[in-house]
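See below for the structure under consideration.
Every protein chain of the complex appears in place save one, which is left out.
Chain nomenclature is as follows: A and B, assigned in order of appearance, with residue numbering initiated at 1 for each chain independently.
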Amino acid sequence: MSTRFAMAIDLRRCVGCQTCTAACKSANATPPGVQWRRVLDIEDGRFPDVSRTFLPVACMHCANPPCMHVCPTTATKQREDGLVTIDYDLCIGCSNCIMACPYDARSIEHTPHYAYGEPMQSETARFDPDRLSVATKCTFCKDRLDLAAVTGQTPGVDPEVTPACVNSCISGAMHFGDVNDPDSNISMLLGGTQHFRMHEELGTDPSVYYIWDGAKNGADA
Amino acid sequence: MSAAKNVKRVPTLCYNCVSGPDFMKVKVEDGIATEIEPNFDAQDVHPAHGRVCVKAYGLVQKTYNPNRILTPMKRTNPKKGRDEDPLFAPISWDEALDIVAARLKSIRAKGQVDESGLPRLAVSFGHGGTPANYMGSFPAFLAAWGPIDYSFGSGQGVKCVHSEHLYGEFWHRAFTVAADTPNTRYIISLGANVEVTGGPCAVTRHADARVRGYKRVHVEPHLSITGACSAEWVPIRPKTDPAFLFALIHVLLHEHGLAKLDIAFLRDRTASPYLVGPDGLYLRDFVSGKPLAWDEATGQAVAFDTPGIVLAVDGRYRVAKAATVDADAARCEYSNVEGATAYRMLVDHVARYTPEWAAGICDVPAATIRRIAGEYLEAASIGATIEIDGKTLAFRPVAVTLGKSVNNGWGAFECCWSRTVLAALVGALESPGGTLGTTVRVNRPQDNRHLSVKPGEDGFMAQHFNPTGSNSWRPVPETRNLHSTLVPIVGRNGGWSQALGPTQLAWMFQENTPADWTMPKPTYPEMWIVYRSNPSISFWESRRLVDAAARFPFMVAFAYTVDETNYMADLLLPEASDLESTQVIRMGATKYMEQFWDCHGVVLRQAAVAPQGEARDFTWITTELAKRTGLLPEYIAALNRGIAGVSALKGKDYDYSLDPATPPEPDQIWDSVCRAATMTLSDGKEEHGLDWYKEHGFYAVPTSRLEWYLTPTMEKQGLRYELPYQERLLRIGRELGNRLHEQKMHWWDEQLSEYVALPVWDNVPARWERELVNSGARIEDFPFWLLTTKSMQYHAGGNAAIAMMHEISENVRGNTGVIINADTAAELGIAEGDRVEVRSHVGATYGKASLTQGMRPDTLVIVGQFDHWATPFAKDTERASLNTIAPMSLELTDATGSGADIVRVAVRRMARGAA
Partner (left out) sequence: MNKSRNIGDRTLPRQQRNWDGRAAANFICGGAGGGLLLATALASGRGADLRPLLVVALALVGIGLLAVWLEIGRPWRALNVYLNAATSWMTREAMIAPLLFASGAVAILFNWPAAFWVAGLLGLVYVYCQACMLHANKGIPAWRHASCIGVVVTTDMVEGAGLLCVAALVWPGLVFFGILLAALLAVRWLAWRKYLASLRNAGVPTATSQVLNALDVRFVWLGHAAPAALGLVGGLAGLPLLAMLAGILAAAAGGWFKYTLVCRAAFTQGFALPRTPSRGQSKAGLGVQPGWNRVRPI
């Protein structure tokens, strides 16, 4: 069976620290205000029966991606391994994909912005004009994943070929791997826990699983 | 964008907050730092598997921040004040260093201590000792100098977990206290927001524990991050935690009873069997003076350490002959006197602290308190054992952890005592799974708390209180916060003891001393050096502190950017920052928070990039100062002793000592430090220099997990924890009172009330209400409690000026302003995002309302410490701060000199821009 890369996020562990938010910005040099990954802070209930959940969100790399269907230029494509990609050179910045995505995963910036007004050296070094005025989003750090084919390492196991956010997570909430491989770390984890995918009823078939409890029979993963 | 030609990943560390050090790598492309990543080379040695928290990802922006001070600056406006632009002008390093050296030399010529007996040189560092990890060899210069006044605090010591530091070390060598998270099953956490402040090590461990199925009950007025990540949230009324804890003790003692507790631990490891006489003091052997206990085998009172006895834990017994020793060795002799065991005294003492009583005070249902006590007892698994490194130890997987505002300020002594007693009652004190201390700072050696355990009097550990005897107490303070004079428990361990004194008194007494002050008047320090500290933001009544700092004669600030404190500086010196400089520090073994590892060693912080502008490595600056001040030999001698390093530079198998006559280059110093450290750690088998560390990053050797637990060490030495009865503290308090009264001073009398053998509930919140009324305000004008809380993005990182931290912190509820209960806000006509004023009897602060259900209706919370007016970037984000409006007050200072971040306030909606 072909590879399908997926992410599992254990909501029992997440503490909303935004380390993955920062790691993604660090790895991908996103401009101020753009967060390809971010962690939401969601409260529910009434005092004193209140819950507060921390929810990391980004592109879900859906198997049935509405963004790809609406894209007029084929800039948004889907790879064999499940990654939904954007070819910045084809994109015309029509924002149709932003409307189509039910996960608010995409953004488009028309003018360069810098943290302190004028660019710092670190920003100049990484500024990419190809990313202006086109749609951008989480790529599952595809350059790192593609490196695995060269080095023979395993995404989700070897950090060099694993998305930066997963590497950075200090609570151990984030996991990554081939969900079509029953022996992969992520498959084993999902097999031993209860999880949901967001907005499944919309038929997007997302590749991010949110763990909310251990296995039904009480055996922990 | 063309691909970088030269890419390297430089291993280094982050230790910006007390929960470090944590590992990271800096990606450098063509000489520019671009990314931060974990360092997975350390994943097997580091409890957080080589990861670093969100703050460290801001270090690239920190390096290239255009608002940095990048050249030495001299003040050209002689006037100082919030409204006086310093008009800093750039000068050369030569000129700057000569100015500093000239000033230092003139101080030496006059005498390092002035007419009031106070050091002329004052130095202030920030957050919990962490600046020591960034100041290179500067500690060696300070050691070479002589007397220094470290007592002008920026909040550390008093806003820190202050009472826990001092009483924790006293009871179980626990400068900080943690649960044995990898092994524990039940935690009662009172405001210990460890998911925010505990760093990657704590976050990892508690996440593992959650998945493992432990239960944590989090008791706090608002639903903090840790509250959210706990199994249960108990929204307690602010500052009523002692009542809650007393009630838990009551339930264990009165509703469950001794038979269900860890009798062996109480009998053998605590002072529970010691007999207390009618005067509240231990009944002592007439001849030896040892505390008496009741031997059940012979039916007699005997010295507690008599061999072969079976001590009674509970009961009242008739003692034929005994003596008691009070303050100032006042001896009283008794015959046919009744003594109650300390345990019995405790039982009787908490009889009135029922859950029903506590419910009214804490606003927590009695049934909840009762249930939690029962769950704690059951989870303690008394009788269970565990094998650790081949030794069988008692396994007691329960802990009580405390956070700020609970373990500092009035009421903190009660809470620290209660928590430790709760651990002792079930044998969980310093046992696997239980409540552990992690390091010492008042006792020595600082890197091994076990070695700091030595037999002292009465079967307890030797303690090093500052003397309070009539011939030994020092009536003339050595420092401006009077630490050795006023607070015996801080001991005599140099800068640490000073920083743990009442640092707000140093500020307050510069303006006014109490009416019955009979000691020499406090003087201004002739020179004040500040590094990694912004007291004008991080201390209370910040506007007042700004004015105080403006009156100091001469301030040298190692400056990152202009800030609210160095706005009053005469000189700004730009040291090379986190990613630009070199230093070697210890890692592992057991250290603050949950940094207890299975190994120990050393780790290098190295320059990933060249310093920006004219910033210079702190070690270079220090060596220049030593040279120019004429202290080079003493400085090098200190380095050779191992100060600012890890081990002495000369040992039995090696000699890497530096030549006292030649100023060393920074790399030379660190190369010697690296070699000496490696030789020491490897018992002479391995030697690695700076170049090896630049490549590998760290060196570690295994540590036994037995190092985590102090009880086996206590057992080996036959020592007892000084609990539950605080007879020594009672006597010391009386002695201190005698000394102060002999000097005709009574202004510390209220603080003396904390020196009791068994803590009482003394309406803690009312102290804050009384202070308000005593200041001339009306309590009904300030109906809410204001607390503060931390965020990981800002916790101690000095990140207020970092744009990325600002951006991502706003994903977390509350970081944009003043957190208020949604229903309370509705009653006041306040909507989400409205600008509000939070006013105390001291002042006002402004921010945006953030509405939540996770908050008591009578409480507000402001995140972090902001309200900047000088720091670039930060000053343009209107963020409120409790510090602006919390008073610096003697009345609100407890016996150890700590205070708490809490104040009564009013809140109302404001128009944008109105004040």
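General remarks:
The definition used in the following text is that contacts are C-beta pairs under 8 Å (C-beta built on N, C-alpha and C of every residue); 3 or more make two chains touch, one makes a residue touch a chain.
Not measured: the values here are computed from a predicted model.
Only one of the listed residues, A:Ser51, A:Thr124 or A:Thr151, touches the absent chain: A:Ser51.
The chain omitted from view is touched by exactly one of B:Tyr214, B:Phe596 or B:Tyr846, namely B:Tyr214. Interface note: of A:Ile108, A:Cys141, A:Val161 or A:Val208, the residue touching the hidden chain in the full complex is A:Ile108. Within the entire complex, the positions of chain A that touch the omitted partner chain are 10-12, 33-35, 38, 40-42, 44, 51, 53, 55, 57, 66, 68-75, 90-96, 98-104, 107-108, 110, 132-134, 194, 196, 198-199, 201-202, 204, 210-214. Interface residues of chain B with the unshown chain, by the touch rule above, are 209-210, 213-216, 228-232, 810-814, 816-817, 832-833, 848, 850.
Note that only the chains that are shown with their structure count from here on.
In terms of their C-alpha centroids, the spacing between chain A and chain B amounts to 38 Å.
Chain A makes touch with chain B in their complex at residues 10, 12-13, 15-19, 21-23, 25-27, 29, 32-33, 35, 38-41, 43, 45-48, 50-54, 115-118, 120-123, 125-130, 159, 164, 167-173, 214, 220-221. Of all residues in chain B, only 1, 4, 29-30, 32-38, 40, 48-49, 51-54, 57-58, 60-61, 63-67, 195-196, 200, 203-204, 207-208, 210-213, 223, 225, 227-229, 233, 235, 792-793, 803-804, 807-809, 811-813, 821-823, 852-857, 873 touch chain A in the complex they form.
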